[in-house]
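Only one protein chain is missing; all other protein chains are in place.
By letter and in written order, the chains are A and B; residue numbering begins at 1 in each of them.
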Amino acid sequence: MSQSIIQNTIDDLDALRSKSPLVHNITNYVVMNNTANALLAIGASPIMAHAIDEVEEMVTICSATVINIGTLSEPWIQSMEKAATKAVSIGKPLILDPVGAGASNLRNMAIRRILGAGSPSIIRGNASEILSTLNSSGKTKGVDATDSSDSAVDSGKSLSKVTGGVVVISGATDYILSGTDKAQVRNGDALMTKVTGLGCTASAICGAFAAVQANQFRAATSAMAVMGIAGEMAKIKTSSPGSFQVAFIDALYEINADTIKQRLNGE
Amino acid sequence: MSQSIIQNTIDDLDALRSKSPLVHNITNYVVMNNTANALLAIGASPIMAHAIDEVEEMVTICSATVINIGTLSEPWIQSMEKAATKAVSIGKPLILDPVGAGASNLRNMAIRRILGAGSPSIIRGNASEILSTLNSSGKTKGVDATDSSDSAVDSGKSLSKVTGGVVVISGATDYILSGTDKAQVRNGDALMTKVTGLGCTASAICGAFAAVQANQFRAATSAMAVMGIAGEMAKIKTSSPGSFQVAFIDALYEINADTIKQRLNGE
Partner (left out) sequence: MSQSIIQNTIDDLDALRSKSPLVHNITNYVVMNNTANALLAIGASPIMAHAIDEVEEMVTICSATVINIGTLSEPWIQSMEKAATKAVSIGKPLILDPVGAGASNLRNMAIRRILGAGSPSIIRGNASEILSTLNSSGKTKGVDATDSSDSAVDSGKSLSKVTGGVVVISGATDYILSGTDKAQVRNGDALMTKVTGLGCTASAICGAFAAVQANQFRAATSAMAVMGIAGEMAKIKTSSPGSFQVAFIDALYEINADTIKQRLNGE
């Protein structure tokens, strides 16, 4: 099992670097630079474009579209809806990062509108965001949310049923959920929470792998494995967040079959 | 006197790191990433949100709101007004960074509108920005502006009288002014002027301290002390601005009671 995750991640990374897919991002102002650099470092080609007049063309020429609601406003929501609809209609992978879900009505409403426009093939967030996204989907009634310690995973499974796609819950352990499938990645470092936007980077990296690996569950698992391993590689270089942010981009560029074999801790 | 600044800064930093307050930022595109990382590094939790439909909720859930006019446009000004009004109405600290005050009519008008919407508990800028903000407040007539070499400080005092809040003038010496109170911090390094947005970072750090220290004069003084000391710590690592920007974030994470005791030069 673990063996297959390792080999899948290696193979998917090879495919990513050989194909260098265009990945379209409608993302927040805070992370645009880092997201673009992360995509370049792992081997993809980023395009950041949000104007409603060009998002359909961008979805069409790219191999995946990543929507991130970190710094929302109404014109951006409209572009996100249009991009989501287009991506689903032409069968392109669609990744949603519901940043700050639950923090405001605007965010909850935006999530509902985007989910209504097109079901993401991958949704990635932390436990709180996934729970709020499930609530925002308007389809939680009767769904198996529980109060157990695994409630985040249960919520993620429920959300996966609602969307029909993959749900990733980031944390000390990353859970990748799809229907009855579940994978776990236990790599990474706590310092990753002290750098802004590494969650956003994870979603963009999901987009990069989704662009070259049709099995979105496997693509998301490979992406989270690479994120966690790169975090550990960066931590070897530094224990402070400014230089960690830099070392993390370096690590995405340097990660290879050897580092994946040595470090991947998942199943 | 100096002793009390040192201890206050140490205590305020302890409070900041133990409470990890949410700090809401409506700031400019140029610095969003660095501002968020600086807030994380010092121990706060940043939220960047500008949409008029969610700023009131963000003000409410956060412990301080920082408004920075670096890259203005009309929709953002409206959100800033709304956020300022809300913050003042519910008694949350409000920090204003009047970036580029005096450089255009739009900026002067925006400052006037924001000041009209709600009086900031702290305004931070360089000497030129503070003077222009005083002029934009529309209340300079008869106020004690002079041509002496201390004119910036006089303008700052006048502005403090107008707003009833604290005014910080950044420079080789930082002046913290409130009514008849005046503190000075003489830390920092000239290389800080070669990195974009460290003034904006200073305002955000003021917000972080203002969120945990009700005395806004003391909060602003602690913030400027930490900024200056972190600048000196970064300068030990490098003399070039790219690596300085990185080392500065590291220093905000690494600063502690020892470095504050060793380096703080203020009164």
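Here, a contact is a pair of C-beta atoms (placed from the backbone, for glycine too) under 8 Å apart; a residue touches a chain by one contact, two chains touch by 3 or more.
All figures in this text were calculated on a predicted structure; none of them were measured in a lab.
Colleague: Who touches the missing chain here, A:Ala84, A:Val212 or A:Ile249?
Modeller: Touches the omitted chain: A:Ile249.
Colleague: Which one, B:Gln78, B:Thr196 or B:Thr259, makes contact with the chain that was left out?
Modeller: Once the missing chain is taken into account, the touching residue is B:Thr196.
Colleague: Need a quick check: the contact residues on subunit A for the chain that isn't drawn.
Modeller: Those residues of subunit A that touch the unshown chain are 29, 32-33, 36-37, 40-41, 46-54, 57-58, 61, 75, 245-250, 252-254.
Colleague: Which parts of subunit B face the unshown chain closely enough to count as touching?
Modeller: Counting only subunit B, the missing chain is touched by 28-31, 33-34, 70-74, 100, 103-107, 194-197, 238, 240-243, 245-246.
Please note the rule applied: only the chains that are shown with their structure count from here on.
Colleague: Cα centroid separation between subunit A and subunit B, in whole Å?
Modeller: Roughly 34 Å separates the two chain centres.
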